[in-house]
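Once you've had a glance at the structure underneath, I'll fire off some questions.
Only one protein chain is missing; all other protein chains are in place.
And now, chain A:
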Amino acid sequence: MDVSQLLVSGLANGCIYGLIALGFVLIYKATEAVNFAQGDMMMLGAFVTLWLTNSDQLGLPFWIAVPLAIAIMGVIGYLLDLIIIRQMFGQSQVAVVILTIAIGFVMRFAAGTIWGHEPQSLETPFAGKDVTFGGVILGLDEVTVIISTVLLTILFYFYFNNTRLGVAMQASSQNQLAAYYMGIPVKRVQSLVWALSGMMATVAGILYAAKGSIDPSAGLLGIKAFAAAVIGGMGSLPGALIGGLIIGIMEPFAAYYIAAGYSQIAPYLLLFLVLVFRPHGILAQVHRKKV
C-alpha cells in the first residue's frame, strides 16, 4: 500500500473524528457540559438520512435527503436542550454528563428498534467509485469526506467570526452574565448550539456511512472523537479538528507499520502523552493565572 493512500484514508477518517469532536467542543464551550451522546447523534443522523434516501425506505433523491436530515437533526438537538438538558440547569456537570450518556443509550436502542441492529449501507452517488489523482487511485468517498470537511470548516470560520449568531455563541460561551447584558438571549443561543452540533453530527454521520456501513453501535466512535477533542485542547474549535486529523492519520500508519491491533491503542496512547505533557491540549485556551 502506498503511503499517500494511507494518508488519504487516515485524513478521511480524521475528518469524521474532527467533525464529531467539533460537536463536543461546541457544547462544552457553550454549556460547560460534555455531551457524550455526540457520537450517537452522528449515528442517528446517518440513520435518518438512510431512512430518507435508501430505495427500500422513502427513496428521496440524495441531495434532498441530506439537507432534510440535517434539518431534522437540528430540530432534535434544539428540543433535546429545550426539553431535557435545561431541566438540569444549576445541577452539577457530572449529572449532566451522565444524563447525556443515558440519552446516547436511548438513541442507540431506538435506532436499533426502528432500523435493526445489522450494519446497513447508505446509498450515495459517490459510493464505490475511484478517482485517480497524480497517479494515485483514491476512493471517491474518501475524497468527498475531505473536501466536505474543508468546505464546512471554511463556512464555520465565517459563521463564528462574521455573523451575529456566531459571535453571540462565542460571547455566551465566554461569559454568560456579560452576554445577557449585551442583549443576547443566552438560553435560546444554547439551544441553538445544541441544534448546530446535531447538524454537524449529521454531516459526520453521512460521511461516515458513505465510507462503509452504519449500525446503531457506530456512536461508540464518539469516544475516540472525545479523545481527539481533548488532544486538541477541549474548548478550542481548530484544536478539535487538528486532534481529529492527528488521530485519523495515526491509525492506518500504526496498523501498517506496527500491527493491526495498535491502530486501536495508538489514539489513547497519544491522549495519555498529551495529558501528561500538555494537560490543556495542543491548542489550549486556558491561560495560567497571573499572580
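As a convention for this text, contacts are C-beta pairs under 8 Å (C-beta built on N, C-alpha and C of every residue); 3 or more make two chains touch, one makes a residue touch a chain; residues count from 1.
Just so we're on the same page, contacts and distances are computed from a predicted model.
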Per UniProt, what's the omitted chain called: "ABC transporter ATP-binding protein", "Molybdopterin-dependent oxidoreductase", "histidine kinase" or "PTS system mannitol-specific IIC component"? "ABC transporter ATP-binding protein"
Sole residue of A:55, A:132 or A:162 that reaches the chain not shown, by the stated touch rule: A:162
Would you write out the residues of chain A that touch the absent chain, in ascending order? 155, 158-159, 162-165, 167-168, 170-171, 174-175, 177-186, 285, 287, 290
